[in-house]
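All protein chains of the complex are present and in place, except for one that has been dropped.
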Amino acid sequence: DNESPQLGEELSAAEADAVSFTVMPDGAGLPAGAGTVATGEKIYLQQCVACHGVNGEGGPNDRLAGGHGSLQSNLPVKTIGSYWPFATTLFDYVRRAMPYTAPGSLDDDEVYAVTAYLLHLNGVIDGNAVMNAQSLPLVKMPNRDNFDWAWQP
Amino acid sequence: DNESPQLGEELSAAEADAVSFTVMPDGAGLPAGAGTVATGEKIYLQQCVACHGVNGEGGPNDRLAGGHGSLQSNLPVKTIGSYWPFATTLFDYVRRAMPYTAPGSLDDDEVYAVTAYLLHLNGVIDGNAVMNAQSLPLVKMPNRDNFDWAWQP
Amino acid sequence: GASAGLLCAHAVGQEREPWTRHPGAPMADSGAPAKHTAHIKRLGISSQAGTTGTGVSRTPLEHLDGIITPSRLHFERHHSGIPDIDPARHRLYITGLVKRPLSFSLESLLRYPAVSRIQFLECSGNSGGMLAPEPRDASCGELHGLVSASEWGGVPLSVLLEEAGVSKNASWVVADGADAAMMSRSVPLRKIMDDAIVALYQNGEPLRPGNGYPMRLFLPGWEGNMCVKWLRNVQVTAAPAMTKDETSRYSDLADNGRATLFSYPMGVKSLITSPSPGLAMGPAGIYQVKGLAWSGSGRIRRVEVSADGGKSWADAALDDSVLPMNLTRFRSAWHWNGEPAVILSRATDEHGEVQPTREQVLAGRASNSFYHYNGIQAWAIDRQGWVRNVYA
Partner (left out) sequence: GASAGLLCAHAVGQEREPWTRHPGAPMADSGAPAKHTAHIKRLGISSQAGTTGTGVSRTPLEHLDGIITPSRLHFERHHSGIPDIDPARHRLYITGLVKRPLSFSLESLLRYPAVSRIQFLECSGNSGGMLAPEPRDASCGELHGLVSASEWGGVPLSVLLEEAGVSKNASWVVADGADAAMMSRSVPLRKIMDDAIVALYQNGEPLRPGNGYPMRLFLPGWEGNMCVKWLRNVQVTAAPAMTKDETSRYSDLADNGRATLFSYPMGVKSLITSPSPGLAMGPAGIYQVKGLAWSGSGRIRRVEVSADGGKSWADAALDDSVLPMNLTRFRSAWHWNGEPAVILSRATDEHGEVQPTREQVLAGRASNSFYHYNGIQAWAIDRQGWVRNVYA
């Protein structure tokens, strides 16, 4: 394009990766590290429970568990377990945005752990499961198959 | 017009006249009353000289007299006497806007008087002239015939 | 007597208003609104429990006219407040499936080709209150004020992507923001190459922090949440990322339990902004019914209004500037006879799409699925001239 000044500064692959936070459903973007449900529970009780309640029941902020089977009811309850199509979304979002008052304060192991705990709370994974870059994308969410796309590429 | 709510409240002729300040070149809109050059000088020295200078020579604000014959020069000086086409404009403007810090504070006689003084300062009227609704529109300004209209109705 | 005490019937002299009797206020660096219009401010500010910046503020549509929203009154939707960005340190990254990942400073973007267009931005959660089983007692802006319009100016994102060199297998981008939520959305590459801009200017001046300073994504006609504010990274991908905001939120649940992702263009919609709740009518007589119409898919072709609850309709006049993907101002004179009445507006866009009724919008939806509500709005006027939200 003869109108573009071409002023972009090239990033190395490592730099590009470091500024790119996206975790894809196939696991692309997931970092090294791992976390267990048990560790996740400890972190949750320290860093999350005040806003999301015991067992993720919600209050004062969003409910994070339960609502299974409610989607066709008169009052659907959308939670990670009842609604979210992909488990990778949880890692991606918590790493970006939580805990609310100090986003970015958890290291990758801790994000894996709290992800594991929330998936377990929702009955999606076993209490002994370990979440890492390999296992997380393999988790099949209960509501996975109930989504249609309004936009097709 | 069937879209207009017709909410205008009718004014009596006296009310309409009271809110209409315009003085036309033919004298329409001029009030009763009168003023002399001598009275005008007194008012000028009390209320105007601080801003427009002795003999209307200007400073700190607009020059009000002089500049006669300068319009074709390299530095035209536009004053009441050298430039303004109508004397009625002076009454109209002073009544609206002057003295700057207290517009509306002069009564009609005083406006006639200061008008007379400024016209006299500019050599347009005699020192004994009295300005009123009859005499003011008859004053012929020196530069009167040097105007063209860019817009024709 | 026709004025408010300024005149007496037997006046002989000139009457001048008190504020004409002494010089007024000086020129100013930046002009402020009149103190008498201080009630015109954003409405319905609300934030998640315990937070101040995770929520919305709404445009007071009922107090505005024309097709532009002053930037100070543009609605807000933030996920973790307004970041305090240093424009000298902020970077826009282009990463992912590109030949050369790139980093741009604000200063460098100001040297790029730019465009500027007047277009609306609507939160896809706008008008969500209309799901309530009983009509809420709220004003036009409180109900529908998550829509605003601005002149948006900036750099076509396609130019930056071309510089980076998009790979053949790319068909999406994932855009994220430099707020504390690092809010992220997937956007089809086709839209990006079509008309997406990195907006740097809003209504002539640099973006304000509440609307994305120093830069935001702007996608004409598409749901506001995708127009990522404080834009920091555009990561080119082969598939959508399924971010929290495009799955957990901003997806549309049907009453059969299935949900739809990626519903992007905002539907054809209109609203009567006056008369509307809170703007009391005076006595019977002629009133100007005015409002706004818009469509995420193009220009508004027609707006009809009804003053008998939808039994009969008449075409409203449209203000001159009918721009694609922008608010269009409509107006219609109405002789109110002082009896109770229900007034409605209905928009049609250039593709012939007609604004649906509330019933049509809600049919098949889950009870709490509130995105993309574009139903016809009805206001009821009673004998006293009070106006209220009703379901026609």
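Side notes on the structure shown:
Lettered A, B and C in written order, each chain numbered from 1.
FYI, a residue touches a chain if its C-beta (ideal position, glycine included) is under 8 Å from a C-beta of that chain, and two chains touch if they have at least 3 such contacts.
Keep in mind it's a predicted model, so treat the numbers as computed, not measured.
Here is the thing to keep in mind: the chain we left out touches A, B, C in the whole complex.
When you scan C:Asn256, C:Ser321 or C:Gln384 for touch with the missing chain, the hit is C:Ser321. Residues of chain B in contact with the chain left out of this view: 1, 3-13, 15-17, 19-26, 51, 60-62, 71-72, 74-76, 78, 80, 83-86, 88-89, 92-93, 96-97, 100, 103, 143, 146-151, 153. Counting the whole complex, the residues of chain C in touch with the unshown chain are 2-6, 16-17, 19-34, 36-37, 40-42, 45, 47, 51-57, 63-74, 76, 78, 80-91, 102-103, 105, 107, 111-118, 151, 153, 178-180, 182, 200-201, 203-211, 213-214, 232, 282, 285-288, 290, 319-321, 323, 329, 331, 333. On the side of chain A, touch with the chain left out of the figure occurs at residues 2-7, 9-12, 14-15, 17-19, 21, 31, 95, 100-105, 108.
Just so it is clear, only the chains that are shown with their structure count from here on.
The pair of chains sharing the greatest count of C-beta contacts is A-C.
One inter-chain figure worth recording: chain A and chain C are separated by 30 Å, centre to centre, where each centre is the mean of the chain's CA atoms.
With centres defined as mean CA coordinates, chain C is found 52 Å away from chain B.
Taking each chain's centre as the average of its CA atoms, chain A and chain B sit 79 Å apart.
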